[in-house]
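Please read through the structure below; I'll follow up with questions.
One chain of protein is taken out of this complex; the other chains stay put.
Moving on, here comes chain A:
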Amino acid sequence: MKKLINDPADVVTEALSGIAAAHPDLRVDLDHKIVYRADAPVQGKVGLLSGGGSGHEPLHGGFVGPGMLDAACAGEVFTSPVPDQMLEATRGIDGGAGVLHIVKNYTGDVMNFEMAAELAAADTGVEVVSVVTNDDVAVQDSLYTAGRRGVGVTVLVEKLAGAAADEGRDLAGVAAVARRVNEAGRSMGVALTSCTVPAAGRPTFDLPEDEMEIGIGIHGEPGRRRVPLAPAREVAEMLVEPILADRDFTGDGGALLFVNGMGGTPLLELYVMYREVSRILAKAGVSVARSLVGPYITSLEMAGCSVTLLQLDDELLRLWDAPVRTPGMRWGA
């Protein structure tokens, strides 16, 4: 393992400390491992809280700021945060309009956020609504699994629900936007290499030099199948085909195409993938109205990418274009 760290046990805290030093717009509670926007709570605005294991940066702490999240809880690497953190953050961002929990569909995240919501209902007067993201088409049969995983669409939910909250919508309205985005989005990923969890010290799985894993998760969990390494145009087919088979993206508003790097893939390759994916989409009659390319929801140093498609409409388009000011995503503000 070659990593720029001190002690594996201190990675998360030291990274949060770095975030605090680098971004004066943010306030970091190191004890609870929570990143807040510095001016939280914003009175009268629905608070947006997300969180999850660390190792997916800039998700979630990098998406805290005006137009997106009010706070994010950081768990250990690839381990969900605990209810105490979520409860503390929920209190800290409630501006009187309630708090939306944005939860990726992983057993640990769902259970810890569930406990936090129960505690919030019992211990505080804060109204909490939870939305679970589950956009990963690599997981086929939800009857025999923990259900589809929440991946790339989570970033889009945070942006679009964040914009809706900024517009002054109430908790039910913001949650409705979040659910609609989750319903309208699908993702699929590929890994070319494993990643190494600092505390484990070894790659999570072995992937031979000439193979890749299709349908990968964001925690080094293996995917649908292992196949020989192929050119980008074939990889793009393998990612887009299951997405288009799962949902129609030919709606009038066009689609948002999000090509995400898993942490160890250069933008050069992501743009090669963008080219291939957009050609497939053009053939399939899907018009791309907006794009997002880069590492937004990563898996430590894993090489690979994921493709996310979101069906847009006038409202989602407007919310996407709305100003956002966070370390990981920033425009118009």
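What we mean here is this: a residue touches a chain if its C-beta (ideal position, glycine included) is under 8 Å from a C-beta of that chain, and two chains touch if they have at least 3 such contacts; residues count from 1.
Note that contacts and distances are computed from a predicted model.
From the set "Fe-S cluster assembly scaffold protein NifU", "2-oxoacid:ferredoxin oxidoreductase subunit beta", "Spore germination protein" or "Dihydroxyacetone kinase DhaL subunit", the protein name that UniProt assigns to the chain left out of the figure is "Dihydroxyacetone kinase DhaL subunit".
From the set A:Ser50, A:Thr133, A:Thr204 or A:Thr265, the residue in touch with the chain omitted from the display is A:Thr204, counting the whole complex. Touching the chain that is not shown, out of A:Val139, A:Leu207 or A:Leu292: A:Val139 (per the contact rule at the top). Take chain A: the residues that touch the chain left off the picture are 53, 75-84, 106-108, 111-112, 114-115, 138-139, 144-146, 149, 197, 199-200, 202, 204-205, 217, 219-223.
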